[in-house]
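Here's the structure, in structure tokens; my notes come after.
The complex appears here without one of its protein chains, the remainder shown in place.
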Amino acid sequence: MGDTLVEELKNPLEVAAPLAKRMLAWTLGNPHELRLDQKQIPVPDRSEVLIRIDAVAVCATDLEVIAQGPPALINGTLPFNQGFTPGHEYMGTVAALGPGVDEYKVGERVAVEIHSGCGQCKRCRSGMYTSCTNYGQNYGEHDKRHRANGFTTNGGFAQYAVNHVNTLVRVPDDMSDEVAALAVTAGTSMYGFIELGGLLAGEKVVVIGPGPIGLLAVGVAKALGAAPVILVGTRENRLGLGKRLGADHLVNAKLCDAVEAVRSLTDGKGVDYVMDCAGTEETINQAILMCSRGGKICLAAFPHGRVGIDLGHAVMNNIYLYGIRGEGKSAVARAIALMAAKRFDATLIHTHTFGLAELPKAIQYARERIDGAIKVVVKPHLL
Amino acid sequence: MGDTLVEELKNPLEVAAPLAKRMLAWTLGNPHELRLDQKQIPVPDRSEVLIRIDAVAVCATDLEVIAQGPPALINGTLPFNQGFTPGHEYMGTVAALGPGVDEYKVGERVAVEIHSGCGQCKRCRSGMYTSCTNYGQNYGEHDKRHRANGFTTNGGFAQYAVNHVNTLVRVPDDMSDEVAALAVTAGTSMYGFIELGGLLAGEKVVVIGPGPIGLLAVGVAKALGAAPVILVGTRENRLGLGKRLGADHLVNAKLCDAVEAVRSLTDGKGVDYVMDCAGTEETINQAILMCSRGGKICLAAFPHGRVGIDLGHAVMNNIYLYGIRGEGKSAVARAIALMAAKRFDATLIHTHTFGLAELPKAIQYARERIDGAIKVVVKPHLL
Amino acid sequence: MGDTLVEELKNPLEVAAPLAKRMLAWTLGNPHELRLDQKQIPVPDRSEVLIRIDAVAVCATDLEVIAQGPPALINGTLPFNQGFTPGHEYMGTVAALGPGVDEYKVGERVAVEIHSGCGQCKRCRSGMYTSCTNYGQNYGEHDKRHRANGFTTNGGFAQYAVNHVNTLVRVPDDMSDEVAALAVTAGTSMYGFIELGGLLAGEKVVVIGPGPIGLLAVGVAKALGAAPVILVGTRENRLGLGKRLGADHLVNAKLCDAVEAVRSLTDGKGVDYVMDCAGTEETINQAILMCSRGGKICLAAFPHGRVGIDLGHAVMNNIYLYGIRGEGKSAVARAIALMAAKRFDATLIHTHTFGLAELPKAIQYARERIDGAIKVVVKPHLL
Partner (left out) sequence: MGDTLVEELKNPLEVAAPLAKRMLAWTLGNPHELRLDQKQIPVPDRSEVLIRIDAVAVCATDLEVIAQGPPALINGTLPFNQGFTPGHEYMGTVAALGPGVDEYKVGERVAVEIHSGCGQCKRCRSGMYTSCTNYGQNYGEHDKRHRANGFTTNGGFAQYAVNHVNTLVRVPDDMSDEVAALAVTAGTSMYGFIELGGLLAGEKVVVIGPGPIGLLAVGVAKALGAAPVILVGTRENRLGLGKRLGADHLVNAKLCDAVEAVRSLTDGKGVDYVMDCAGTEETINQAILMCSRGGKICLAAFPHGRVGIDLGHAVMNNIYLYGIRGEGKSAVARAIALMAAKRFDATLIHTHTFGLAELPKAIQYARERIDGAIKVVVKPHLL
């Protein structure tokens, strides 16, 4: 498998010739089925760019897509999207430019944002492209050109993908492929803080949940000058990583009352901002109680269905909750700027690397946290 | 009762003489007990003003204060605050000026905001005086000079009250006392819209709950140019009032699926802003489902304890929830500007007027909605 | 001239057939030359709409375009744009839809914004489409699809024009064509106030310069609740119109010291916001001195070249100056919402109407203010 195909792809500049070349790509079969197929290399349309995928990280939401199909299908209006290629946390090299693109050159290394809005709904017109009201309208006569690669349009578990030029961010020469693939994660953390107001210098911040987004949220918060940054979690090794990413205080919620711990670290007043990356009934309620009056909470994760929340406490204390979706407001570009300046070491959360053919194993490592796995990266060139 | 006292008070300019004069004031006895007492007329300190109360409206939260004591006591650290005077929605006439006040003159008519912050906590320093972190720190050695008249400091069910100069707003000559007393309510609605971004012209708005705040929220939203404004409620007479206050569409949630109704009025996309003035588990979940992607919700009322909320839908759709407290950001001044320009007719929600001695009856009318009561006003001069 | 052509155009639904139909359009010859030509009716591309022009107003900047060619040419890199059709303040009826457009239907009446950004520069991605950094990049290999109809792409002194769907705003049935054509002007005023913060209720506002933008700025400011609104000008008839549009105070700068007058109307403190629609050295300096500490100034007009400005006073008093371009942030949609609610009477500034063939006369009226002309409208159907 693969050798001939790889041979064909050696000159990525050729790929724009319609229908000429094929690539390897993982595709959805039935729910929970993922198989390595050959697909035509996609051709970039106006304002689009063909990316040769150099690294793609496995994210928890990939597992949901593989189990349920892309979000656009969750409402059940379409059959399960067989042939769809998931994978949204990737980076690569510009391989070809569509019409109207001169912002990049072939050969440049780029990280990506997931979302490109339709450009003509109310939210897109105001810069809120991750809140595009035409989300998932990508196909046939309903194609509004919304793109969320790996969710509603083909993603990065493949050798190539097409991205809207707006989703690209240049990668500095001295940043590794693996780290650049984490820029989407860091961008999500960054987006959360942007929406909370963006001014963290001198502010008190709690991050709940030391998963990838939470750990990088610690790095971003410290980079923006927050003090103190308190990380709340339950696993000591993850908390230890948080320490290395800059957390000033660690709170193990298994060993103490996390709310009390945060309050005692803040003269009883609570913090200015809570970034909840755990998204459980318990952590959301903790977040509300950890806030000072007038504080703000970013919900970067969420429970399914209704959960019991003490919103009365939030109202009584003028607390605002921001349920964020994605990595809008150019947050990936901002995150990469901080990463390029080496303000935090994202490599700390990269634990494993596999070749493209090993994606199932990579997913297993990520899901089961085998060997302490946090971020597992697949490099398509390592077939 | 009263005659001599009233005589004494004829010249309000005399009241600054310490301990010289007395007034009538309702005070808390034990929980649920309210009695008409004589108290010394308070003396305005630096930056404070003595107000002769001309009209004071009954609010649902007054009932809570009468039952439970001021919020500062809810934590149980103090005995029930006997002697405290509730009442927070009032207006009156400047009767005396404390040191350092030259912004007003004796004899001017003023409406009030409830909150005056300590001025030296982080929130107050940034203009968020209703989120003062020294809320309720008013007494003895812990006096941080936070003031929330009718909640933590003496309020307006009396002939006189002392207000911080920051809480005053001039009342136009052609605005009645009764309407000016509703400025606090309109200010709360206004504050909600300020926090949602303030720019309503051309935006789609839902108001849930046609109580006083909800009805005036309809008036404020229309005044700011929102289109359409959809009012959701369950009582036809209240909905009818909403229509007269400017609502473009009425949705009776008893007769239809309110979420579906709102979606069908908005091309299936939902609205930009929801102001929830009902504050139940059901209405908060409706609010989340009525929002378009990227929409915002103001929680102007709230349930007690934990309620089952579908926050996942909010996160998936980048929806933000603003739990507001009070009437900050000079919202009462803004609301009065709209009322002075006759942009909405607040008199529509004023239904009954009583004298000071009739406060228990006024409360009963408000609580039991006797005779269609919405806003019941007490005029202390009508003893 | 014209009869046959008009016949051909009777069914606007046919126009999408390429090259099939022709229309009448005014076009640039040499500088200062404008002639009525036949042109092919343009075909809407993806996300575009063909508009049958029903009314187009003459604006002072049209005169500059006719004299100098479109702004993109001012840098001298291209020859004078012969064949270009100016005219940017128009409204009309949807005549055909390009691919990907289902937001409008053929036959709907629409007002327009001037600018549609490239959608892929930094400013466009953040919602600042009037500040598109690819401004004027519309042609040939440099086509970035920026559109500023009447400035850099063909405009509305014609029977038809093509607009990006993002530039359209629905017109209510009871709003006349003439008034809807003024929505761009009102939108510019609105955009200025949006950029100043958008919250005018209860704020003190000065508008300098009772030209069309200034007069509608008075209307918009009052509609948003500003109090007082002070209009400063030099012509009594224009000031009188300002009064009818809602100005609380009129200051004739020929008859008094305008700065002193504004200060005396504001207790010596100055106002919160100044909208300068005159744009002279004198008025900008007046604006700075009319502001209170912490005040803000919108520059909606401007002088050419360097002028002597007392920026030191601005810095000493923490005053900000916002030089606005166009009508961004969906300001036309917001303005139309206020106009639809009849918050101000834009018909007051519409003074004359001509047919398409009379454009030169319409321009003369507007330029020379013949017969008290303020806004002169051309209706292409009145050939």
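We just call them A, B and C in the order they show up, numbering each chain from 1.
To be clear about the criterion, a contact is a pair of C-beta atoms (placed from the backbone, for glycine too) under 8 Å apart; a residue touches a chain by one contact, two chains touch by 3 or more.
Here the structure is a predicted model, which means the values were calculated and not measured.
From the set C:Lys254, C:Arg293 or C:Lys342, the residue in touch with the chain omitted from the display is C:Arg293, counting the whole complex. Note on the undisplayed chain: of the listed residues C:Gly29, C:Gly240 or C:Pro303, the one touching it is C:Pro303. Interface note for the absent chain: among B:Thr27, B:Ser47 or B:Thr85, the touching residue is B:Ser47. Seen across the whole complex, the unshown chain contacts chain B at 47, 100-101, 103, 119-120, 122, 125-129, 143-145, 164-166, 329-330.
Mapped onto chain A, the footprint of the missing chain covers residues 190, 194, 197-199, 201-202, 222-227, 330, 333-338, 340-341, 343.
Mapped onto chain C, the footprint of the missing chain covers residues 122-123, 128, 130-133, 135, 195, 269, 272, 279, 284-285, 292-294, 299-312, 314-326, 328.
Assume only the chains that are shown with their structure count from here on.
Centre-to-centre separation between chain B and chain C, using Cα means, comes to 41 Å. Residues of chain C in contact with two or more other chains: 330.
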